[in-house]
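A protein chain is absent from this complex, but the other protein chains hold their places.
We just call them A and B in the order they show up, numbering each chain from 1.
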Amino acid sequence: MITSLLWLIPILPLLGFVINGLGRNTLSKGAVGVIGSGVVLASFILSVCFFFELSSSVEKQFTVNFFDWISVGDLKIPLSFLYDPLSAIMLLIITGIGFLIHIYSTAYMHEDAGFGKFFAYLNLFIFFMLILVLGSNYIVMFIGWEGVGLCSYLLIGFWFTNSNYASAAKKAFVMNRIGDLGFLLGVFLMFQVFGSLEFAKVFPQSANMLQGNDTITIIAILLFIGACGKSAQLPLFTWLPDAMAGPTPVSALIHAATMVTAGIYMIARSSVVFDLAPIAQNIIAIVGAATALVAALIALTQTDIKKVLAYSTVSQLGYMFLGLGVGAYTGSFFHVLTHAFFKALLFLGAGAVIHSLHHEQDMRHMGGLKAKLKTTFATMMVGTIAIAGLPPFSGFFSKDEILAHAYQFSPVLWGVGVLTAFLTAFYMFRMMFLTFYGKFRGSHHTEEHIHESPKSMTIPLVVLAILAAFGGLLNIPHVFGGNEWLAHWLTGAKVTQNHLELDHTTEFTLMAVSVLAAIVAILLAYSKYVKKADIPVADEAPRTALEKLSYKKFYLDEIYDTVIRKPLDAFSNFFYKIIDNKVIDGLVNGLGWTTNEGSKSLRLLQSGNVGYYIIMMVVGIVALLAYTYWFIA
Amino acid sequence: MGTSVFYFVATLSVFFALMVVFAKNPIHSVLYLILTFFTFTVHYVLLNAQFLAVVNFIVYMGAIMVLFLFVLMLLNLNKENEPNKSALLRIVGVIAGGCLVVTLIGSLKSVAITSPLVLKNPSLGLVENLGKELFGKFMLPFELSSLLLLSAMVGAVLLTKKEEKTNG
């Protein structure tokens, strides 16, 4: 295996970033698009080659050491990559979906003035994301971790002239920072305990520690806080819906398919550590389930098509964390994979809708688009069915694997999961029905200009739709006579999961319940939004209390505002007005004043009389000599 | 004779030095200073520092003092027109000086060597020995001192030159 060429995979997008970044004003849009997509395609092809090399190789883990990056005392941080089945799959997701989204963006962003800048950022993002999944220690991972955060910030605030968008970017950045602090602390503690940050050294060492060891638990919780920020879990998820301020391809790539799954990747990677911390696992499972439920409830009443998808993403991420918490690492990772397919598809489809409606995002002004946007409708329908978890689409397999593990862990968590699945099916079909069925509710002028998107946008949709439909085949459970290929594949990366000890009847029952829930939800949505043609009311219109709670996102933003921001503001104000203005400025000004006044009187000593100076000099010499005589000699 | 020559000459030096400071007429001051320097020359001879004695005689008594005298005459300052400083200032000055000598001697006492001065090498202060030192170990400072003298000369000429009117 030619692991020495591994560096090419991340370097190519970086090259694309440099070229596009420098030539953003000089290169033509065609050239920018070709370079931007080309480098990602090249990375993808390389990733595929490496993937096949790896699958035919006996050895499953390759560490490629480039150079010692930091070497201080005991601290040795090499810049090195780890290529194993886990990162191989991540590489395929990132570069593959990344490539499709690049292609899509060439059409979607074509009219935008910042076309070159956009592609430069996208390439930079791909680069950092690849670093994140390739790093062989927590520090290299952290470089990627921070880098994708930066790119996310840049791309959310891509249209920064709109101050709402700019503050959405800031919000994402700050919230991520909170999580990153936890991650960093976890890494520090890990170094303190294990004396190394290499995966290859930390995991074997931690395997020797006792289950439920306090230190391990703290490390696991700190890492999970990091994952919470990056992967938008309670209580840090409010940035993700706001992140929809960015262009839609960005939402698809960063805020659905790749970056937000970094937290899951990190926990799956550290599964050895998490397995030893049952308390942390419980926390993760509960937080994941709660996030899934809360986000699904919020999604029920949203009217912005991208917001619905954003909350759906949060909810699905909650699912993945639920899976991680109950020990279904491969199940969660499987869900990462399928979610990347269908959520990228849904976002891109939503983008196509928005594009053809001239940047209309409110579903209240859509409707009846089925006939006009045939490809978009068909592909989005595939994605919706996949996320709703109807067999045999991909979402069904991944979701049910998580749910089965949840049931084995605790039936309550399973109940929450099924409820969420029910809600998911409902709000997703609500979105589909509101968008594509009924009559068009926008202005007449817009209606005349509705058109199907260009090929460069529909082809990625079709490809993703195929993946979303059949991605589930990668990991068919034993129940269906499958061989769980993905789970076997991931054992090469030491990512394993608890064995499912349910008998087949129970498993089938669980599946039937969740599928039934989804079907009921779809029928409910159909009767409400197609039969009765119920349309969400305007913002100001009165709502029932529960509806309002959901529509206002459980007032989470407002709660954060009053509980955290306002006291913090008051606190800073206190420091600014009292401590800074009065005390510190007073001190500094007082010093200046004292010096001024002191010198005003002291300068009178400078009489200009030379004789006087000389006397003073002599007095000084006498004093010095006397001092030497009496105190030193 | 014994050591009495030293004490005699030293007494003379102190007396003349006092006269330098307290003489009313500047011209008298200069003349007393010449006498003081002469007694110093004698001291050098007593220390067998013959080269220094000669240099002191020529440079100090000859050149420098003549320069002083010359300037005094040139500026026509040979009158006792110096307004007295206030008595207080004079007393303060003398007291300060007294304090200085007390502290000087006091502080030097702890490091002073009471043993009699013995000349181990009679040729120490002779021209030959000093010449070797000067042109050997102290070659660079010696050459540099020539630069110092040159710059002092240039400076003196430049300073005393009358300013030319620029638009004359």
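As a working rule, a residue touches a chain if its C-beta (ideal position, glycine included) is under 8 Å from a C-beta of that chain, and two chains touch if they have at least 3 such contacts.
The definition used in the following text is that contacts and distances are computed from a predicted model.
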Of "Multiple sugar transport system permease protein", "Quinol oxidase subunit 1", "Putative sorbitol/mannitol ABC transporter substrate-binding protein" or "NADH-quinone oxidoreductase subunit K", the UniProt protein name belonging to the chain not shown is "NADH-quinone oxidoreductase subunit K"
By the contact criterion defined above, which parts of subunit B meet the unshown chain? Give residue numbers in ascending order. 1-3, 5-7, 10, 13-14, 17-18, 20-21, 26, 29-30, 33, 36-37, 40, 43-52, 55-56, 59-60, 63-64, 67-68, 71-72, 74-75, 77, 82-83, 85, 89-90, 92-94, 96-98, 100-101, 104-105, 108, 112-122, 124-125, 129-130, 133-134, 137-138, 141-142, 145, 148-149, 151-153, 155-157, 159-160
Over the whole complex, note the residues of subunit A touching the chain we left out. 603, 606-611, 613-615, 618
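The working rule: only the chains that are shown with their structure count from here on.
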So how far apart, in whole Å, are subunit A and subunit B when each is placed at the average of its C-alpha atoms? 88
So in the complex, the part of subunit B that touches subunit A is made up of which residues? 85, 89, 92-93, 96-97, 99-100, 103-104, 106-107, 110-111
Under the stated contact criterion, what part of subunit A meets subunit B in this complex? 611, 615, 618-619, 621-622, 625-626, 628-629, 633
